[in-house]
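I am attaching a structure below and will ask some questions about it afterwards.
Shown here: the complex without one of its protein chains, the others still in place.
Then we have chain A:
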C-alpha cells in the first residue's frame, strides 16, 4: 500500500504540463525530421545503380553473351550457385533484385516487388536477351512463388515476369518511430538519476524516513511510479507515430510494449544505480555520457549497418541495439522469430536491471538516509 502511495506521488510531482509537452514534442518532431529527411536511405533495396540479378540458364545462351547484354544495361548478372528455390529466397530477402530462369522456351523473371525501378531496367534486358537469342515464342506456365504474376509489356509469351513479395522491411518513418521511441525511453535515465537526490535536496527524504515506511518501500515505490509514468509517456509517443505518421508498429502491440517496458525498467534501474554508485553531481554527467553513447551506437540517429567497423562493433553493447532489433523482429518477422527476438531482449533488459537494482539496494542499506 505504501509502495503504491509513493508510486502515485511520483506521478503527481511530474504533472508539469509544459514539461510534459516539451518531452512529447521532442521525440515526435525528431521522428518527423529523421523519418522524412533520411527516407532516401530506406528504398528497401541495395544502393541505387547496383542492380544484381541471379540467373540459371538451361538454354543455349552463353554466359558471355549474357554478360555483354547486361553490361550495356548496367546490370550485374551472376550465375546462381544453388538451385532455383534458394535463388528465389535471396530475391525475396532483398539480396538480389531478381532471378532469371532462361529456357529455350523463353525467360521467366522473378523480381522483388519492392524494386520497381530496377525491375523496369531488367525488363529491357530480358527483351534483348530473348530476341537476340531467338528463344522460342512459347512459354510454359511456371509456378507462381507467392507473388503476383505480371506479363511484361510487348514481350508477352516470350518473357514472363513474376513479382515476388519481398520480405517487408521498415521504411524510414517505421525505423525512426522505433529508434526515436527507444531513444526517448533511454533519456529517462537522466531523470531516474535524480530521483533520490531530489528527495534529499527537497528534504522530503527526512519526512519519508521519519514515516513508518521502509527504505525498500520508498525505493520500490519510486521505481514503479516512474516505470508507469514513462510507460504512459511512451504509449503516447507510439500512438502518435502510429496514427499521425503511419509508422508500422506491426500487429503484435502487446509484445512491442513488453519490450519497450523492459527497456524502461532497464533505463530507470541504470539511472538509479549510477546515482548510488557515483555520489553527487558527477553521476548526472556519467549518465548523460552513457545515454549519448548508447544512442549513437544504438542507431537512434542513423541506422547502423553491420559491416564490422568500429560503430557496428560498439553497437552490439548498446541496449538500444538489441531492443530496436527485437522490435524490428516483432514487427517484421514471422511468428516464431517474433517471440524469440522479444524474449531475448526482454531477458537481457530485465536481467541487467535486476543486477543494477540489487547493487543500488545494497548501497542504500549501508547508507544513512536514502
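Please note the rule applied: a residue touches a chain if its C-beta (ideal position, glycine included) is under 8 Å from a C-beta of that chain, and two chains touch if they have at least 3 such contacts; residues count from 1.
The rule is simple: contacts and distances are computed from a predicted model.
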{"item": "Per UniProt, the name of the complex member that is left out, chosen from \"Sulfopyruvate decarboxylase subunit alpha\", \"FAD-dependent oxidoreductase\", \"L-lactate dehydrogenase complex protein LldE\" or \"ABC transporter ATP-binding protein\"", "value": "\"ABC transporter ATP-binding protein\""}
{"item": "Full-complex contact with the absent chain, from A:84, A:213 or A:314", "value": "A:213"}
{"item": "Sole residue of A:64, A:85 or A:368 that reaches the chain not shown, by the stated touch rule", "value": "A:368"}
{"item": "Where the unshown chain meets chain A, residue by residue", "value": "2, 5-6, 9, 12-16, 202-213, 368-369"}
